[in-house]
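Just dropping this structure here.
As you look at this complex, bear in mind that one protein chain is not there, while each of the others sits in place.
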Amino acid sequence: MTPEWIFGLAGVLAAAAPLLIAVIGETFSERAGVVNLSVNGAMLLAAMAGFAVAVRTGSLELGFLAGAVLGALMALVVAFASLTLRQSQVAVGLVLALLGRDLAYFLGNPFMGVPGPRVGALPIPVLKDLPVLGPLLFQQSPVVYISLITVALAWVWIFRTRPGLVLRGVGERPPAAFVRGVPVTRVRYGYAILGGALVGFAGAAYTLDLKGGWQGPISGIDGIGWIVLAITIFGGWHPVRGAFGALLFALLQWLSLVLQPSLPGIPSQVLNVAPFPLMIFALLLTNLGNTEWVQTALSRLPESSRRLALRVLRSLQVSPPAALGTVFEEE
Amino acid sequence: MKVEMRHIYKSFGPVRALQDVSLTVEAGTIHGLLGENGAGKTTLMKILSGYLRPDRGEILLDGKPVRFTSPAEGLRHGIGMLHQDPMDFPAMSVLDNFMMGHEGGFWLDRRGARRALQELARQFGFDLDPDVRVDHLTVGERQQLELLRLLWRGVRVLILDEPTTGISAPQKVRLFDTLRRLAGEGKTIIFVTHKLEEVEELCHRVTVLRQGHLAGEATPPYSPQRLIEMMFGRPLPMPERQPVPPGEPVLEIRNLVVGDHRLRLSRANLTVRSGEIIGLAGMEGSGQQLFMRACAGLVRPWEGSIRVRGKDLTGKPYHAFLEAGVLFVPANRLEEGLIPGLTLTEHFQLVYPNGRYLIDWEQARAEAQRRIRDFSIRGKPETVVEALSGGNQQRTLLALIRTPAHLLLLEHPTRGLDVESSMWVWRRLKERAQEGTALMVISSDLQELMQYCDRIIVFFSGRISEPIPTEELTLDRLGHMIAGRGW
Partner (left out) sequence: MKEVLLPRARPSRWVEFGFQGLSILMALLFTTLVLLMAGAPPLEAYRQVLEGAFGSLKRATDILVAWVPLMLVTSGLLLTFTAGLWNIGVEGQIVLGAIAATGLMRALQETSLPPPLILALAMTAGMVGGAAWASLAGLLKIYGGVHEIFGGLGLNFVATTMILWLIFGPWKRPGIGSMSGTEPFPERLWLPTFPGLRLSPWALLLALLSVALVYVLLRNTYFGLRLKAIGKNIRAAHRLGVPTARYLLLALLGCGAMAGLAGAIQVAAVYHRLIPPISSGYGYLGLLVAMLANYRVSWSVPVAFFFAALNIGSIQLPITLKLDSTLSGVMQGALVLFVLLMQGARARWRSKSVAEQGDDA
């Protein structure tokens, strides 16, 4: 018999899968210097549209494709507005986040509660029978496999390939990349759109896999996009650390469900939402070392303990791609 | 490869950076491009490398006309440029920097690149660790890395923009040897500088630019007098330095230790008296900025005390320093000094409010008018600061220094200014000193420091010298100390 906690953890992996994909998408986009704040709207719209397309065509593949295309389109708008039209990325991203949400609810109205196709589990032969690892990893839906492969591929791409080196350079110092012959703006467009497509795919995964259907405002997808942005920061724009953040978030959500019966004093609503403030707390930790009062406090410590405190803070701290959110004008 | 640029014009908005400039460089020679700050040297070279596009004019390589729309195309034609501020990626490793932009397969060939880097480094006698992050290198080493990278890419025309700023003397000797050797191998080298002695030492021919125009050409033996005339149009007046009798102590620093995560400065003791001008010399990043920011209350010291006119300000916030009459004027005018989007009137109101809550805009405008006149700023009260020229922005910064000021801390007050504006700035600063203000100035222009400062403190990678009276110093000795010798 498989112990229950393994099923629980397998569920955590499943719940984290769309998060992982979206975090990797946003990581790509931000490493190229484009902050795409529209993630929340894009995921909702992609979730609705992916489901609607799948219902109409009966094809899950087309559903995922529709989600990815919509996500890419929204990223294209952000990229165009900021890279070509020099408008604030924050403003455009925010407007799209709100617009995407309203569009999803408006257009998704007829699809609320409609039965539709759903991705099933795809156990992998032989591996699925492994003890512990089998039920944990190899009896999952294809989305889970895709998410784990995405993380691995993203790491290889960023740190082991020539285009990945260029991506890191563009995020670090666009003019320097430009003088080395890199078409900076084109690269930024490319990764913003790729990132958007991954975010859209992740959105579609909610309705086509994880939640199974579109429930309008009570689908439980609203808000996830903001968490994706927070995890991207928490992950320090590193795919593996970002994946760790996504898993941590899913784990916290699961724990809040599991702990509910044993903590009767705390209303369930509080526990359900607990991971969100915890995410802020995590952001707080990653930023603390940069703040003035911490520096001041540190300067009062004796030399030896200051060194130690600095080291601890540094290990938590993340430094964003230096060119994040800036525009670069090619002459 | 022979390089010809013919009748190049380039404007930035209303500013005409280049007008009808032509340049011919023969293959296998080192060609100097001489001119003071703002003469248009860098603009001309950015056009040759493809970074900028000319408004008019043509470029010929070995007699064939070419037209670049990006540095990528310049590189494809074998033209590489070493920018004054090294165009590299500080947060990445030497090896990653070396590979960045190099063509090749999909997978990164780290091993091959490492071999190439080590081989090239060995040929030229450079010592570069491929795994170290670039922000841990000296400017000279970063330049060596860029040089090797360009050679690896197979450039045939090498442009160096002020390559000797911020590098040590031995590094300079090595650089010059390397350039001579490359020219001997048939590479075309264009050497941009504003230093005469470098032209004399190195260049086979020199072209001089002045205010965006071609001022003339010369071949060895060079006549320094003639070159200076070409550069400035007239001989430079050398103002006299008159020492001020030192007054009361304004700033007293005892056992001060400052540091950040990269640098820890040596223990410092210093007394600055009213009317004194102290120069802080050193290569960029040697600790002088950190030291000055500690004196301004922007960086908290780790140890020691800072007293201003007898009052202990150690560990107090920036605003306490402001109130004590310590005023800091940063180098990045539009990033740290002024507020783009705000008018001159609004700037003056921020610093000299003429009321507590409500602003009387009419009165504010009249006051702004007066300050604009006093500081001969070319602008109107409703002009936004980013529309001012660099010189006028610097004047505005000086106009924004509150009175009474007991201690003025200035970072690169004349950087990027033309000669006339620089002299205006220094006149103003001298006046302030005569009124009894103590001044501390960071500058990378050693001549300027020698000319105006009473004492000079030298910084070298965190080490702080005793303040040396200027009359005991020579330009040569100062240059040596900055490079870490003769301490």
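Each chain carries a letter (A and B) given by its place in the written order, and its residues are counted from 1.
Assume contacts are C-beta pairs under 8 Å (C-beta built on N, C-alpha and C of every residue); 3 or more make two chains touch, one makes a residue touch a chain.
Computed from a predicted model, the values in this text were never measured in an experiment.
In the entire assembly, the chain absent from the figure touches the shown chains A, B. Only one residue from B:314, B:389 or B:451 touches the chain missing from this view: B:389. Interface note: of A:24, A:92, A:119 or A:221, the residue touching the hidden chain in the full complex is A:92. Across the entire complex, the residue among B:68, B:98, B:328 or B:426 in touch with the chain not shown is B:328. Shown as candidates are A:114, A:127, A:153 or A:273; the residue that touches the absent chain is A:273.
Taking the complete complex into account, residues 11-16, 38, 55, 211, 318-319, 322, 328, 330, 334-342, 346-347, 349-351, 353, 355-359, 361, 378-379, 383, 387-392, 400, 402, 416, 418 of chain B touch the chain not shown.
In the full complex, chain A contacts the hidden chain through residues 37, 77, 80-81, 84-87, 90-92, 94-96, 98-99, 101-103, 105-107, 109-110, 223, 226, 229-230, 233, 267, 269-270, 272-273, 276-277, 279-280, 283-284, 287-288, 290-291, 293.
Everything that follows uses one rule, which is that only the chains that are shown with their structure count from here on.
Centre-to-centre separation between chain A and chain B, using Cα means, comes to 42 Å. Chain A contributes residues 160-166, 168-169, 172-173, 175-183, 295-296, 299-300, 303, 306, 310, 314, 319, 322, 330-331 to its touches with chain B in the complex. Residues of chain B touching chain A in their complex: 49, 51-53, 70-72, 75-76, 81, 83, 87-92, 96, 99-101, 104-108, 261, 300-302, 315.
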